[in-house]
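Left out: one protein chain. Kept in place: all the others.
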Amino acid sequence: MADDGDIDALRSAPLERPDAPGVPEPFAAPAGEGEGEELTEFGVAARSQTRLVLRRFVRHRVAMAALVILVVMAAMSFLAPHFYKYKYDFQSRTDVSQAPSLTHWFGTDEIGKDTFALVMRGATKSLQVGLLVALVATFVGVLVGALAGYYRGWLDGILMRVTDLFLTIPSLAVLLVVANRYRESSGNWFSIMLVIAAFAWMYQARLTRSEFLSLRERDFVQSARALGASDARIILRHMLPNALGSIIVNATLTVAIAILTESTLSFLGLGISAPDTSLGKLVADFQDAARTRWWLFYMPGLWLILLLLCVNFVGDGLRDAFDPRQERTRA
Amino acid sequence: MTVHETTAEKEPASTPPGDEVEPVLVVDHLVKNFDIRVGELIRRKIGSVQAVSDVSFQLHKGKTLGLVGESGSGKTTTGLCVLRLHEPTSGSIRYRGREITDLSRREMRRIRRSLQVVFQDPYASLDPRMSVASIVSEPLRIHKQTTGLRDHVDELLRLVGLNPDYGNRFPHEFSGGQRQRIGIARALALDPDVLILDEPVSALDVSIQAGVVNLLEEIQDRLGVAYLFIAHDLSVVRHISDAVAVMYLGKIVEHGTRDDIYNKPAHPYTQALLSAVPVPDPRLERGRQRIVLEGDVPSPAHPPSGCRFRTRCWKAQDICATEEPALIDRGQGHPVACHFAGEQSSAIV
Partner (left out) sequence: MTELLAVEDLTVDFLTPDGTVHAVRGVSFTVAAGETLGIVGESGSGKSVTMLATMGLLPRKTRVGGSVRFRGEELLGRKPKEIRRFRGSKLAMVFQDPMTSLNPVHKVGKQIAEAMLAHQDVSKRAAWAQAVELLDTVGIPAPGRRADQYPHEFSGGMRQRAMIAMAIVNDPDILIADEPTTALDVTIQAQVLETLDKVKRELNTSIVLITHDLGVISRMADRVAVMYAGEIVETGVIDDIFVTPRHPYTIGLLNSLPRLDTSNTTLTPITGSPPSMVHPPSGCPFHPRCFFRRENCSTDKTNLRDIGLGAHTSACHYAEALSEVAR
């Protein structure tokens, strides 16, 4: 085991350095040589990559509109209990099967529950599931993908085989079985969420792995290695921030997929259970009412569609904004 | 082509100038093979790319060794092996007498302060998400030399001719030449003895190259850093190098002082290389004698037997296929790896 002091001694060995890192004045202010003066041509404040991405996103009009709508929808859903008169589980004895009106914005169902409150509650739950699934799936996916892409070799082999395994298992079948088991238990939406996440992380893993495989060969990563940076530093400080673009875009899309999956489960009667509700459950519960009491079916349905569309558009906008071909304008 | 037998002055076989002083870096019989593997979980080796095959050289304080060659020559791989960014297959690399090929990761980390690198692409070698100040200070932070960090970074930026006020900007806001200077500042942060420069000016506009080359020379004069200057541009190499080694398909075919190589090239490949470079002087160009090689560079996975250059060499004989020529002084005063080494009968340039 080498003596570290040895190595240090080598560095301060005989060859003198007349000028250490300190720079004598005459050289510090370059006269004709330096290109420092040229920076005045910029005349703008330092613009980080993040700010540029935001700027490009804002310019994408559809995505911006979708984002605004999404925020409004989410705000309405979460804040509904505070500003709306009726609660989702309240049953009015008098207002039964009413069409939309000024008191009941979306009407009521056959047992007097307010449809608007139900839809808001449903949206809240759908969003909760969607966001949490995306969070868990992204975390797991990025972890697996980053390790596989950075270390390669046998670790990559094993991780990718596991990923492939999950990809080949028919997720819906497993979901149905698991969902059925937890059908009536309380707080079951948490378990549902975990199961959905268990089958949503693979795409992120593959994506992150491929990003890391290509980033790994880039010069600035080689430079970091040459400087003696540890693996953790390289992965966390250099590669991850540069892979963030595709990770975020994919996470957004995972939200949409998760919401849809949950809706599917609920539609099949295996998702969120009564008295709680989700958009999918509402659509399932009231599918027969479509022709007679249209508001019971179409309100949650359209709300769900609008939600998913907006999420997808935001995802598109993010993808365009993160386009890595950002260069200074040159002819 | 006639072979001239010249009476050479008595010079030792290994020629780097200034070897009265101890070399800072000694590379001996460096070999790097890349395995070609197929398969997924169990990867079978089906062949091997011989990127670097028995390369030896020395670097001295304040001097530049130019390593030239075309694609497939192995020059870049050599540089990366010295830094152990590729692990050498075999061979020895000694920094100040200390063997570094067998050091642990932690020990190597300390050595890395003294062996730094500047890469070719100024657009790819800087992390686009870090500010310039962060980029330049990163080596200091990694090696825990953070006292007076801010001033240190400012000094480094000034050293390479950049205004320290712009340290909070991002790489994409700078031009190619400026980015390359940032890369150089980063490489100098830890006060290295040895700087590996892999095509440091090739990606820059011609008028900008001059500024960076001058900067590198000033830094060498000032700080005494030894350079391994890897490049394919023979004019730049001539300008900055003290000694030159010419590589072809993983081997050094000729090695000498700058003047040896450029004024008295003895290996046919060196002669062809020099002859192929067009000079920005039309009168000179018109009068030049040109050697145009036939064919393409063989694949490094299947190098020719014996002398690797023989498939394109106009002097090739049977012996060239059976016996590999050793890199020794054959009367020219510097090592040449050719059975029929000899000076050009008329000037290449």
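Odds and ends about this structure:
Letters A and B mark the chains in the order given here, with residues in each chain numbered from 1 onward.
As a convention for this text, contacts are C-beta pairs under 8 Å (C-beta built on N, C-alpha and C of every residue); 3 or more make two chains touch, one makes a residue touch a chain.
Just so it is clear, the model here is predicted, and its values are computed rather than measured.
Only one of B:234, B:307 or B:341 touches the absent chain when the whole complex is considered: B:234. Contact with the chain that does not appear here is found for just one residue of B:35, B:151, B:165 or B:205, B:205.
The residue from B:62, B:177, B:200 or B:224 that touches the chain not shown here is B:177.
Residue in contact with the omitted chain (choice from B:276, B:301 or B:321): B:276.
Although one chain is not drawn, its touching partners on chain B can still be listed: residues 70-71, 175, 177-178, 205-211, 213-214, 232, 234-236, 238-240, 258-259, 262, 272-285, 290, 292-293, 295-297, 349.
Everything that follows uses one rule, which is that only the chains that are shown with their structure count from here on.
For chain B in complex with chain A, the touching residues are 24, 40-41, 61, 80, 83, 85, 95-98, 103-104, 107-117, 119-121, 124-129, 131, 138-139, 142-143, 152, 155-156, 158-159, 161-163, 166, 168-170, 172-175, 177-178, 181, 183, 186, 188-191, 193, 211, 214-215, 218, 222-224.
On the chain A side of its complex with chain B, the touching residues are 2, 4, 6-8, 10-11, 13, 15, 17-23, 27-30, 33-39, 42, 46-49, 157, 161, 218-220, 222-230, 233, 238, 241-242, 326-328.
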